[in-house]
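Note that one protein chain is taken out, while the other chains of the complex remain in position.
The letters A and B name the chains in turn, as written, and every chain counts its residues from 1.
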Amino acid sequence: MKHSIFLAIGIAITIAFYALSYSTGANVFEMLYFNQGFNDQLFNLQMYPVMAAIIALMAWGGAAVYYYVINSVKFDRWYHWASVLAVCTLLAPIACYAYIDNKFAHAGLLYIDESIHFVTQILFIEALLFIVASFSIRWWSSNCRHTPFPQ
Amino acid sequence: MRLFVFAIGGTGSRVLKSLVMLSAAGVRPVDENGHPVKDLEIVPVIIDPHKSNEDLKRTEQLLTNYRLIRSKLYGNRTEADGFFANRIVTLHEIMNDSAVQLNDTFVFNLSAVEHNKFREFIGYDTMNEANQALTSLLFNDDQLENKMNIGFVGSPNIGSVALNEIKDSPEFRAFANVFNAGDRIFFISSIFGGTGAAGFPIMVKNIRQAANLDINNRDVLRRAPIGALTVLPYFNLELGEDHRIDKSDFIVKTQSALYYYKETLTGANDSNVNALYYLGDQQMSVPYVYDPGEHGQRNKAHMIELIGAMAPLNFAGLPTSRLCDDSGYPQQAQAFEYALDKDVPGVDFKALGIDTRHFIYDKMVKLHLLFIYLNTGFKTMIGQGYTNDKPEIRTDFLNSQFYRTLSVDFMNAYKEWLGEMYHNTRRVELFNIGEWDMGKAIHDVMTAKSIFGRKSVDNDVFKSEMNNLSRKSASNDNQVEFKFLDLFNRAASKIVAERFENIN
Partner (left out) sequence: MKKTFLLFAVVVLAVAGAMTSCSGSSALEDAVRSALVQKDTTQARFDSICSIIKGNPREYSAYMTQDGEINIDELGKLIESIGNGLRPPMHWNIAAYGLNNMSLTIYFERSGSMVPYDAPSGRGQLKKAVNDLINYFPYRDNVKINIVNDGIYPYSGTIDSFLQDRNIYASTRGVGNASFTDFGKIFGDVLQANNSRNISVIITDMIYSPADTRDVSADKIFNEENSLATNTFKRNNGKSMAIYQLTGDYNGQYYPYNNQPFQYNGTRPFYIVIVADSKVMDAIATNKDFAQFFNIKDALNSYRFNQGGSEVEWNVLPDWKDNAGRFRIDHGNTAQLNNVEGDRATGTLCFTVAANLDGLGKTDEVLCNPGSYSVTSMSQFAIKVTRITPDMINGNNKAYLEGKTHLITITGDFKGSRDEVKIMLRNDFPQWIAQSTCTDDTSPSLPGFGTTTFGLQHFLRGIYDAFNTGGANYFTIDLTLNR
């Protein structure tokens, strides 16, 4: 029951994060980094929800891979978990940058500095969401449920 | 059902040791349908006046450790499955007559005989001349001068006199008090020595003639199903000039005893012993050091003892209909023998018959894997995986009496037992001694094939399996001790079935 609550909270946080990526007034991405022209373009091109989806999927996917695919006693220490966290945390900004770059290129926009600044913030979001996902789904992992630290 | 196992003499102690090992592995007697016998309590009683006998001391310590471990695992429950499944208790633990004073020990107190010389015990000096002359015909001077606290050193004629006093002991009264209908009695003794050869028929006689004694449950005792393991010569002694036990006497004594048994126990019209298990090996063991002194015999464990230990378990599983008639009276004696599947000098699981493999293979392998796991992997896993599930296994567990008894005392005894059997003749090589690789631990049994060669069996495999099982069964209701061994047992069952070649 307790674990289901954790899962429900994790899903709620993720959905809230995703919903906030749609928001104009309190957009989760713009809370961390804001450059009017750049962010307006992200907003108009509806890139926030896609990036939110990328981040959420990488966080949940990464956590799922760790807890249910890797799921090995050889990789059940906190630093193994931290390694997956680090990989996801690095991959998410790279994926988002590639996405932004591609969309901007099609739209004839060029915001290199802003894009780099922006995706740097995604590092933190990804790490946070990975932790949320980890604490949502780890309970049912046979080998890694006590990682990064015991229940 | 209670199974009273009277282990008489040095051989009795050594067979009992193997029985404890099998019980620790989780080998349980099964009925004719293959189901474990319900509510079984084994009550071992060691009868040996030679209290300093090393074999006796080792067995007694082993029993004490077993009892401690089991009580931590299952409390007073009789029903259990897994390691240490059989409940083994002392007479003291089950007796309900507070009037009888007993030590809480597995060893029968033979205080009446153990401090005397035989001549003092029989009152030789107070006999008249005629009786003294008769006595001198029956017993030589060495035997009369024999101090009985080192046993009867191959002299059944002394033992038969001395052990007849058992019927008057508090232990025997306590035994009679707690013996109920449905309980069974089993004797383990050698036929070629002194204590066992003499004690077994005396004890049977006293039980069957309980009507003449001033004890409780006389009728029940008279009808009690009795089984016995009679071990024929199987070990050698080093040659020596002054040995009072001489291997050359073994065959003669055996022949004499067999005649006597035929006359008194297992004859055509006898039903004193219902099931008699004969066991011996023409291939003698490596010569043992003869030491009747203060340190006593310390013989290497032997395959015969391992096989012999299965006899009481087999007896416990026999249907009552094969032991008693419709009126509840014992049936005529049945004799049981045992043969290896292959007559080889090195006996591994494959050399044992298929029935024996079914009976002990999985469980022995699991115990051995536990032995390796405790020595190589468990400590490093504290704080990881399943150890973090409720109830948590923390580092203080390593300092608990249970863990120390199990991992040090008991497992050292196990290691010693295995090693002794391995270095004996016949050589018992169920496992590769000194091999810490779980996948290579069973002699001549490989791990199962997989796509990429052979499957591995190691601590990580166990950890993973135990993690998985623990997740499904984590509960605060369990004790740490039970959690650990139960998880390991279940994990090992799965691993043995899935990751080793099937030899059954």
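One rule holds in what follows: a contact is a pair of C-beta atoms (placed from the backbone, for glycine too) under 8 Å apart; a residue touches a chain by one contact, two chains touch by 3 or more.
The shown structure was predicted, so the numbers you read here are calculated from the model rather than taken from an experiment.
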Chains on display which the left-out chain touches in the complete complex: A
Contact with the hidden chain (one of A:M51, A:A64 or A:I100): A:A64
On subunit A, residues whose C-beta touches the chain left out of the figure: 7, 11, 14-15, 18-19, 22, 24-25, 27, 30, 34, 36-38, 40-41, 43-46, 49, 53, 56, 60, 64, 68, 104, 107-111, 136-137, 140-142
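Here is the rule we use: only the chains that are shown with their structure count from here on.
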Of subunit A, residues touching subunit B in the complex: 72-74, 76-77, 140-143, 145-146, 150-151
Subunit A-facing residues of subunit B, complex: 383-385, 388-389, 392, 460, 463-464, 467-468, 471
